[in-house]
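Heads up, the thing below is written out as structure tokens.
Only one protein chain is missing from this complex, and each of the others stays in its spot.
Note that the chains are named A, B and C in the order they appear, and that numbering of residues resets to 1 at the start of each chain.
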Amino acid sequence: MKVTVRLQSEPFDAAVEVARLASGRTDIGALVTFTGVCRGSEDGEPIAALTLEHYPGMAESEIERHVAEANKRWPLLGVTVVHRYGRIEPGENIVLVVTASSHRQEAFAAAEFLMDYLKTYAPFWKQVDKADGKSWVDAKAIDDTAAERWSVSRGGHEAAE
Amino acid sequence: MKVTVRLQSEPFDAAVEVARLASGRTDIGALVTFTGVCRGSEDGEPIAALTLEHYPGMAESEIERHVAEANKRWPLLGVTVVHRYGRIEPGENIVLVVTASSHRQEAFAAAEFLMDYLKTYAPFWKQVDKADGKSWVDAKAIDDTAAERWSVSRGGHEAAE
Amino acid sequence: MNLKLRYFAWVRERVGKPEETVEVPPGIATVAELMTWLASRGEEYAHAFNNAKIIRAAIDQKHVRADALIKGAGEIAFFPPMTGG
Partner (left out) sequence: MNLKLRYFAWVRERVGKPEETVEVPPGIATVAELMTWLASRGEEYAHAFNNAKIIRAAIDQKHVRADALIKGAGEIAFFPPMTGG
């Protein structure tokens, strides 16, 4: 399986990443691309930007570990994950997950699995910059629930609580 | 919701379609792109090409009806479906579904829903061209099962059996 | 009753033409009955419609079941299960 995991501050070009993964190949039948985009408002209030903090080293290894887990669960032909950090303005991309497989079900499942885990286990923290100041985004219960449906045996991977 | 449904014989550029749907917008938080690609072999045998036959008029209206159904089920901000017909060689794209929403769950669900229905209800027929001649691809039970999980009340939309 | 018929994929290949207009005899009310009548029209039709259970139909470009009534139909299409996507 062709794996690319990359963290960067600058925007990515999803099309370039997809081409890197898939062009010239005739084994891939299904390509799923997820792009997370910075929205211009949150809870009805306009936002100026997001700032993403991350834990260098751990972020890469956590993502790579989840890509390996996805590859154990589904017969994947390639996975690309790109996650940005730093300042991100509305309309800019934040995260990219590309999964390639022979058939669509596997590609969809792996992409959703990876996004659910990125949301809940990858060490990134979003700060939102609104007119009334900066504040840290709260983790959402819906994301924990989404991650739990994959019921990974996570060993020491649990939260400190 | 911004909807594009298009049938064409020439290859599409997924990046161009995604940009048409999403560029300059700050309401979209999640973009899911599915690309179906012609594989170089089927059941272990190399193939020279696929030929897709379709029912002009009905194909567009079936797809548009399913896009409208997806938009009733999930709060979508945009959907693009492009489906090719005619001769398609290994490595070339066949079908594109792009869904945009505020949040990832809705975008993923709508894209899977549309693909499941395209596979089972859109009037397209694939013929595969192998060394030993051309043959029509059989419909797969797995695709019917995938479509059934959405349990749409389909009215007169059932198969003749 | 004058009716436009369209055939796709291997139904088209077996019948040997993509479409035709036929004069349907009285007494044929449903899509299933229409297929039985078509199968009686010659060898190529028998070959196309001898396993009518797996053939799908559309009336005026909408999927219908075999028990759908053909009265008022402008165009009826016959084809194998779809394999798009």
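List of remarks:
Note that a contact is a pair of C-beta atoms (placed from the backbone, for glycine too) under 8 Å apart; a residue touches a chain by one contact, two chains touch by 3 or more.
Keep in mind the model is a prediction, meaning the values are calculated, not measured.
One chain is not depicted; across the entire complex it touches A. Where subunit A meets the omitted chain, the residues involved are 36, 52-55, 57-59, 61-62, 83, 94-95, 115, 118-127, 136-140, 143, 154, 156-161.
Please note the rule applied: only the chains that are shown with their structure count from here on.
Looking at subunit A and subunit C, the chains that touch each of them are B.
When each chain is reduced to the mean of its CA atoms, the one lying nearest the mean of all protein CA atoms is B.
For the pair subunit A and subunit C, the distance between C-alpha centroids works out to 49 Å.
For the pair subunit A and subunit B, the distance between C-alpha centroids works out to 24 Å.
Subunit C has residues 85 in contact with two or more other chains. Residues of subunit A in contact with two or more other chains: 104.
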